[in-house]
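For this depiction, one protein chain was excluded, whereas all remaining protein chains were kept in their positions.
Presenting subunit A:
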């Protein structure tokens, strides 16, 4: 990838981030339309997006965003209250921007259906607004740029100056280390065309070297046709704002054939002066932006020492680092547990090993924390989903968001959005009562409540979506499951197993299918997606009171909390998330059925016993279940009891992928290197039990 392509990739990524943020901010603004600070922030994002789009030839996006920016600029400068219908247009415009961005990236010839209509709406809005400007407000909007204008020796800031200054501000927002921002003024003589110099030649040369290039022509002094001559330069002044990695000398080389008085180059500081901002927002990603964002009221004294900075790191490098730290932990454990080393009776060696252990743990924790991001951004996106679904279904509702600070593995968060969207839509569309009358009849408020919550529970992360709707009708679910042949009807299913049926493929109890949910394809996909993250979904529901879908996820995808067990001399790891309990059974609760295998009766349930020695064809003396230990685990098909010789302990292990040969063993999901240097296999408990019929009672 060339440097130019790398920069383009960065800009595209940034454009994606800006659009993502716009999507969230616009909903926040819709809720708080008087928040002009927020509107300013939205405007800044849109302006940067415009620059990025145009710099890389995304002209369709650039044009749309340009007009959208005008609308935002009008409202932010006049502080005029935004009418509801116009607010809707603004929200829809963000949707169009998202779609156009996709068209641009995929180089699709067709634009989104709403593009033309929305653009027309924006143009009409701005045209209607421009018809009634408020002079005092216009003056106010110019004022902030007066200082910069005077910096260039201009007595009165005009529109040209204002535009240039805004452009500089936006370049500053896109600034990254190693870049330069230049303001270039061209005052070409009237005979410049005849000498072969056109403004466009210089702009073209500069744009080739720039990540972003904006030019501003003032056509104020162009005369009428009476004194006009096409080959005479009638543009005495124009300005260029450039964001580039090139040095000033390299930029100056472009003007070597011009007279000294025909050009002026000024390098702009990357941060505004005087600096009133110091607080650098800690980003959720393991990156640090080089852009200090102004924060009113923040403490300037922190600028020199206290300001945090961030750098953008390729996640691949982060994964490599994480892997190396995993190796370090294993090596450290090996030293700590090595018998020969432990036999050395030397205090200094013991202390050194202890120190090494502490440092290793600290490094491991810090590297782990690099991957963790707050779930806030994902929750913010869900506000939009709730809003749109509420509008589509016509249901009034309130969204409660709890635990936004909860941190989760970055890799996981990317895969979490789609399942979460589906569950939320499902909760609104089917969880809540169909209409206000139904809610009132049930003694509830007209406004439904959806609660989105993230929290830690027993070393896992739980993300739950609750509604205060009608709850799941167990009878209806059972009836449907029997009709579809999902169950036979003879089973003695627990509540959670019954609710779990709604996540079977093709299962839907919805009487009517909407475009939001109820197609019977979805919850099974949600379940699969969560299981891919080594998590599970739990459903709790009370009829008439509501339903909660909880996604229980491991803290990270790279480390697993496992129960180490021994069977036939081999160590295996059972993910703790699946473990319900372990016990040594009494002889009288163990049963054997011909052609059905062994079962253990546990509080009325009959759990099939799975012998690891049978699964992995291990040569071992066959012992009876009551001579070993049974580990009860929750699987897709219900609970099973894994028979092991003994429990070794509980430990967090770094997951290592298996080679091609072992990867074919569906009963194993990965491997881990233990402190002793031994390798242990991680069990895929869902595959330990084939999809057999539900357990039957009796000997």
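Of note:
By our rule, a contact is a pair of C-beta atoms (placed from the backbone, for glycine too) under 8 Å apart; a residue touches a chain by one contact, two chains touch by 3 or more; residues count from 1.
Everything below uses one rule, namely that contacts and distances are computed from a predicted model.
One chain of this complex is left out of the view, and of "Sigma-70 family RNA polymerase sigma factor", "Heptaprenyl diphosphate synthase", "STAS domain-containing protein" or "Putative ABC transport system ATP-binding protein", the protein name its UniProt record gives is "STAS domain-containing protein". Per the touch definition above, the residue from A:28, A:66, A:98 or A:596 contacting the chain not shown is A:66.
Within the complete assembly, A:163 is the residue of A:114, A:163 or A:252 that touches the hidden chain. When the omitted chain is restored, the residue from A:122, A:238 or A:329 that touches it is A:238. Taking the whole complex into account, subunit A touches the unshown chain at residues 50-51, 53-57, 59, 62-63, 66, 159-160, 163, 193, 198-200, 203-204, 207, 210, 212-220, 222-226, 228-231, 233-235, 238.
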